[in-house]
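Below, a portion of the complex is reproduced, with chain positions unchanged.
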Amino acid sequence: MDTFVLTLDLIGTFVFALSGAMMGVRRQLDLFGVLVLAFATASAGGILRDLLIGAVPPAALSDWRYPAIWISAGLIAFAWSPRIERLRHPVRVFDALGLAVFAVAGTDKALEAGIGPLMAPCLGMLSGIGGGMLRDVLLAQVPLVLRAELYAVAALAGAGVVAIGDVLGLPGQATAVAGALLCFGLRIAALRYGWHLPIALQAPRSPDEPPA
Amino acid sequence: MDTFVLTLDLIGTFVFALSGAMMGVRRQLDLFGVLVLAFATASAGGILRDLLIGAVPPAALSDWRYPAIWISAGLIAFAWSPRIERLRHPVRVFDALGLAVFAVAGTDKALEAGIGPLMAPCLGMLSGIGGGMLRDVLLAQVPLVLRAELYAVAALAGAGVVAIGDVLGLPGQATAVAGALLCFGLRIAALRYGWHLPIALQAPRSPDEPPA
């Protein structure tokens, strides 16, 4: 993995770990529960991506820098949670940043592993949304990605920029930065302006079907 | 993968994607949430199977026909959900069909990968139940497979037919069709006639044990 992608991956690990740990603190989990949530949120997307492209053991487990970073982020969240909470929307902003960075780094890594330019963005999206999904599933709530405005779409848009850049032979670092900015911007704008995708028309529920 | 197994896999992808997308529509998820549920329901079982037999990257990610199919199914469910709901039990029938097809195709693929005839049906069952389990976990409810009448049993029965046929050297397509029909029939009959497996006797809960 080249240094640039690695750097993105480590940044994503940090901000997702912060977002997971803050959520754990809010739910009154103890120190280790907070660390487990930091690990799960920070690593699940990348581990899933590495498993799917056959890169085992996954970088998040074989490289000591990943645990060093998510443990630090978990401890920071644990120690200074009131200060972090005073920022506006802390979990959602860290989450948006992690989404952007992982979507881009995941696409890059999938392209390096020989995945085609149509599928690589899907893997990038999975890397981006995997951690947050596991975080929410562990807290027994419906994942943000299923409830939120333009969440997976933003990841896919950012990942798409990287894949298109790769096909056109543009410099990888520039397209990665552009893709991450696009994803982050879309996600934050969606939060700020309440952008959302359409919801399907509801049928009246048939009487013999239990509530789904 | 031979054409017959591939065809089964694609059919299973379509009907599971429909079932997941319909569930998303009912829960008022937006368009992309519906697509994520379509993807998760349609692909989780097959991806899990491919990971477990070491076939990476999984077919559901490396073959463009899979995303083409689950995206179509998701869009169809999104656009015509009231019409689909007017069918009786739409989610449950699609779910039963997906279960049957994936159980059979999963067993076939496991046998091809050199898994023995005792374990291959277990992998087939996992392929069959994995997608629906993830769908339900993402919606924060106890998976159907744990609540339902003859769900995993039906998958295992269908998968077993394929494995027995393989041991006896019977033609693969015939046993696949027989297995899928057995699984689908068992599941639908269980729904219709309320067949269910026994529930264990409950002990009075000991007072010092918190509710599980």
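Quick notes on this structure:
We just call them A and B in the order they show up, numbering each chain from 1.
By definition in this document, contacts are C-beta pairs under 8 Å (C-beta built on N, C-alpha and C of every residue); 3 or more make two chains touch, one makes a residue touch a chain.
Computed from a prediction, not measured in an experiment: that's the story for all the values here.
The copy number for the entire complex in this file, given 2 shown chains of one sequence, is 3.
Just so we're on the same page, only the chains that are shown with their structure count from here on.
Note on chain A versus chain B: their Cα superposition corresponds to a rotation of 120 degrees, in steps of 5. One finds 27 Å separating the Cα centroids of chain A and chain B.
Remark: chain B residues 22-37, 47, 51, 56-58, 61-62, 64, 67, 77-79, 81-86, 88-89, 91-92, 137-140 touch chain A in the complex. On chain A, the positions that touch chain B within their shared complex are 51-54, 113, 115-116, 118-119, 122-123, 129, 133, 137, 140-143, 145-147, 149-153, 196-206, 208-209, 212.
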